[in-house]
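For reference, the structure is listed below as structure tokens.
In this view, the complex is presented without one of its protein chains, the others remaining in place.
== subunit A ==
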Amino acid sequence: MGISTSDKPFLERVAEAKQDNFMQAAVAKAQDAQFVKRTKARREMGHWNEWRDLAEQIRQHALKYLPDYLEEFAGNVEKQGGHVFFAETEKEARDFITELVVKKQAHKVVKSKSMVTNEIEIDKALTALPNVDVLESDLAEFILQEDNWDEPTHIVFPTLHKNRDQIQAEFKKLGYEGDNEPAHEARFVRGYLRDYFMQADFGITGCNFAIADKGMINLDTNEGNADITMAMPKTQVVVMGMERIVPSMKEAEVLDNMLARSAVGQKLTTYCTFSGPKKQGETDGPDDFWVVIVDNGRFRALGTEFEPILQCIRCGACLNVCPIYRHIGGKGYGSIYPGPVGKVLSPILGGYDNFEELPYACSLCAACTETCPVKIPLHELIRKHRIVEMDQKHMDHSMTNLILKTIGIGTGSPALFGTAMTVAHTGAAPFSRMKEPGDVDGMYEGGKINHLPKAAPKLVHGWSDIRDIPMPVEKKNNFRHWYKNHKPVDPAPIVKEKEAQEDD
């Protein structure tokens, strides 16, 4: 499965999402709330666009010299007694960590939230081992795990699609006896997970940023679970996407500020930690510190027009402004990376064949590009994916090309165009119905095309199934006719220029 979260076809997933009213209301509420918080936090920071310029420059610099900074980072981890493994594929990363768990004879694995560990599906591999328990310690990830590893719906708020009653019902299975108050539910998880933390012998974390010149990792959380994951077990494995590198703590610090403001409207996450292997004399922290640096298809973006997607710091702001995400939620995308970032990243990591439709789940409104703290031109990259799919990979086997060529010929010839305008209304009549409930007043008095046979070409369905396409009007009412009959009789009056007024 890799980054795929579903084997259902895209349109089926979208149809399911459209039925999920709670999810849609929750996503809309989250987007609106985050809009207010994010805007306030950024405004308070001042010079937001200049901060974005700086953040973009940091990310681009790190990518430009990626091998050099990774080499420096690995060297510094090794100098402190840590171990670094470079994994080209998700399988290598997964097998490596599995081997390590077996070698260490670990029984209680604890994890803190990390997208890349979802990418390599480490949970499934480790739970399949005999006598090994795995527990997600982030509250949301824990809720998903207890619901039979349900799919996340957002990269920052994975349980957006669940309500407090569903969570209460899940926790009851674990012995919770309280009400549906989030504070009480969270308190229960604190106790449940604390017991597990005290026994944990193997910790797995992600990495927001790796600090090249120190050989340390930088993690941002609000709950503190990542810090406890780094404190208690004697062995820690850090799993990081290879692009998550910065030269020094200074650049990480800039990005930490940008990340928190963009993700949750905070100035900084509650816990922002720079961490490495246990030092001599310290009594807790990882005796054994391992870093797995994962490529898993990222190299395909390097050196191409898609390279800017590797600037991403996983703040999720692009999801929070996306009108498509607002309607179909995370599950509609079928990738662990949903929303605009997912539309760009999923075809690169998971292949065009698996995520062919995602670049089309976009209105190209560019709200994502506008909000991105590291200035990834998301909507342009989404458009570029479409070009790759059409012109390079020729993935469209429908009649679209033929239809568009025919339209080109028709609109290029005044005679044919005139004929089309004359017959359009009558010709479309069998495929239309009059106004439907929910239609916007004043838009569809003439009816709309919404009654096409199933056998109609994909392009035609695309215009009618998802969009509202009005019926062409009768010839006597069309624009050309109207324009001819409404030419102004008198020329427009010339407006006299005001004489320059002196300033007071």
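What we mean here is this: a contact is a pair of C-beta atoms (placed from the backbone, for glycine too) under 8 Å apart; a residue touches a chain by one contact, two chains touch by 3 or more; residues count from 1.
In the analysis below, contacts and distances are computed from a predicted model.
Undergrad: So one subunit is absent here. Using its UniProt record, which name fits best from "NADH-quinone oxidoreductase subunit NuoB", "Lactate utilization protein C", "Group 1 truncated hemoglobin" or "Putative aldouronate transport system permease protein"?
TA: "Lactate utilization protein C"
Undergrad: Of A:Asn21, A:Asn148, A:Thr283 or A:Gln392, which residue touches the hidden chain?
TA: A:Thr283
Undergrad: Which of these, A:Gln24, A:Thr39 or A:Gln57, touches the one chain of the complex that we don't see?
TA: Spelled out, the listed residue whose C-beta touches the missing chain is A:Gln57.
Undergrad: Based on the whole complex, identify which of A:Glu71, A:Asp179 or A:Asp465 touches the chain you can't see.
TA: A:Glu71
Undergrad: What residues on subunit A make contact with the chain left out of this view?
TA: 26, 29-30, 33, 47, 50-51, 53-54, 57-58, 61, 64-72, 74, 78, 83-86, 88, 92, 95-96, 99-100, 103, 137-140, 143, 157-160, 162-164, 167, 182-183, 185-187, 189-190, 193-194, 197-198, 214, 222-225, 227-228, 230-232, 242, 247-251, 253-254, 256-257, 264, 266-286, 290, 293, 295, 299-300, 302-303, 307
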